[in-house]
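Here the complex is missing one protein chain, while the rest keep their positions.
The letters A and B name the chains in turn, as written, and every chain counts its residues from 1.
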Amino acid sequence: MAALDVEVEQIAATPARRGRRVFWLAIAWIAMVVAAAIAADWLPLASPSDIDLMARRAGPSPDHWLGTDALGRDILSRLVFGARISLTVGLIAPLLGLFIGGPLGMLAGYFRGRIETLVVGGIDVLLAFPPLVLALAITTYLGQSVLNITITLGILSIPSLTRVARAATLSFADREFVTAARALGASHRRILMRELLPNIALPLIAFFLLVVAVIIVIEGALSFLGLGVPAPAPSWGGMIAEGRDSLDTAPSIAFLPAGAMFLTVLAFNIIGDRVRALTDPRQGAL
Amino acid sequence: MDGSLLEVRNLVVEYAVGGRTVHAVSDVSFEITRGETLGLVGESGCGKSSLGRAILQLTTPKVGSVRFDNVELTRLGRGPLRRMRQRIQLIFQDPIASLNPRRRIGDIIAEPLRIAGSASRSTRECRVRETLSAVGLEPDQVVGRLPHEFSGGQCQRICIARALVIEPELLVCDEAVSALDVSIRAQILNLLEALKARYRLTLLFIAHDLAVVKAVSDRVAVMYLGRLCEVGSTEALYRAPAHPYTRLLLDAIPVPDPEVRPPQSVPLGEPPSPLAPPSGCRFRTRCTRADACCAEVTPELREVAPGRQVACHHPLVGA
Partner (left out) sequence: MTGPPLLAVEQLSVDLPTPRGPLRAVDEVDLELEGGRTLGIVGESGSGKTMLSRAILQLMPRRARIGGRVLFDGRDLTRLDAEALRRLRGRSIAVVFQDPMTSLNPVLTIGRQIAETLREHLEIDASAAATRAIELLADVGIPAPKQRLRQYPHQLSGGMRQRVAIAIALSCEPRLLIADEPTTALDVTVQAQILDLLDRERQRRDMAMILITHDLGIVAGRTDEVAVMYAGRIVERAPTARLFKAMCMPYTEALLAAIPKLDAPPHTPLAVISGRPPDPTQPFRGCAFAPRCRYRAERCADQRPSLIPADPSGHRYACWHPISPRAA
């Protein structure tokens, strides 16, 4: 079995028991939000855009479990439909970044030389764009829609994912098992797909989850500023903006969507952290 | 030359490090005949690992020729080189790092067969199991597991199995046993000897431990700071070393016998850096026999006795 020194490292790296419970709670929350977002149409919810001026800023009631907002719309239903927007943008935009940035980073880290210079230079250019100005520009010229927001945020998430992919590839490309594969006559494609990819997948996914959390917040911020998905489509950021006026009379109108966003972002962070911790102990043994 | 499987001529390997050049291998020439084991001995920084990798064209030599079975490796294109690689295999020093931590053993060992493109899945499986047994591992217990579940010695057996599954002709062992415990080392050395006979291999055994090299080699080459100092048959070289550096190496080995007092180490200072090797004979800064001629003229390998070559102006044997 492994040498004693390695055992000691592994002992130090195993996460404490308490952390596990929190991890599963986070998974449960995300699962619930995702399920609700997908099944929103079939859930027994009031329509999110039904304005009922008779029941404005109402508290929780049998008809409206979480109350109503300033225009009498059901908050719970708006939360659930808003989750759709947040999750769609929050998951698809980083996926765009992952599928473009990931391969770019791997190629840069593996081939080095001119390819690396090109890729690194490219992402430096992209990073030079102030994100908010880019978002404004795109939404102004192309219009505000879920698609445009997703593409914008997707493009903005490419640089960080490229960097992580490149760093992870660099750390593995020098290892002896890669040299061993070359010595066996493996082609570049083989080495990238069969030797490097399985090893960088986990750290990349861990980072991806953290990016998801960030994108959800950014989308929320854009909606809050009115630059995101246009009304009447509900979104958490928009709901927070609408709740600003009612903070002294019915603070829950703003706090409920804020709370939902907080819990979702926290959950993604926790999951991302745990996935990242999964990659460490095994590497510690090497 | 007939019978020589590997012929290296005037090989030079250099690396650029921050604007300066590391002279890893400088003008090295030797042959290995089919079926023999050549031991290559030297301390760290002497360039033996660089030499091993350059032979496999894993690093491109700056100058020089490497002929394997009469094919010039340095001029091969990518495709032919990859095919040639199936005939020469390499075993590394760190067995655990040489295995992809996320792939299963069966998968890892089948990889060379997959790359070679031959053989159906069932043939591959069969060969994998056969080779695993040959290296002393129980296939059922090994095939589905991951590298971190095994000890250093077992991982090295797995690496050897991976190298032998395509039945290469030349096996380069780069410090293959240095990272292993004494008792495991003995097992692996015996295993290599047995496999050499069974697979009819030719071995280039690179190590820094003279006793280990002696145990497995037919001939030995001693390397210092990028150049060969002496080459000869194992028995003769160890009995009567011709080069002062070989003598120094032999004297420095601790003998497990308390009656033998360790010879007082001569304070010869540190080995020079390969970034700035001394002119002429590179060993002259630490040699008690050095004189002015050693600084000016680089000694070439020349034959001082049948089968013995030394690169020294004042060798201990022959003159």
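Quick notes on this structure:
Heads up, the rule we're going with is that a contact is a pair of C-beta atoms (placed from the backbone, for glycine too) under 8 Å apart; a residue touches a chain by one contact, two chains touch by 3 or more.
Every value quoted in this text rests on a predicted model; they were computed, and no experiment measured them.
Contact with the omitted chain, checked across B:17, B:253, B:276 or B:293, is made by B:253. The missing chain, though absent from the display, is touched by one residue of B:210, B:228 or B:287; that residue is B:210.
On the side of chain B, the interface with the absent chain consists of residues 43-44, 151-154, 181-187, 189-190, 193, 208-212, 214-218, 234-235, 238, 248-250, 252-262, 264-265, 267-271, 273, using the contact rule stated above.
Keep in mind that, in the parts below, only the chains that are shown with their structure count from here on.
Residue ranges on chain B touching chain A, taken from their complex, read 56, 58, 81-83, 85-86, 89-90, 92-94, 96-103, 111-112, 115-116, 148, 151-152, 159, 162. Across the complex, chain A meets chain B through its residues 1-3, 175-177, 179-187, 190, 194-195, 198-199, 282-283, 285-286.
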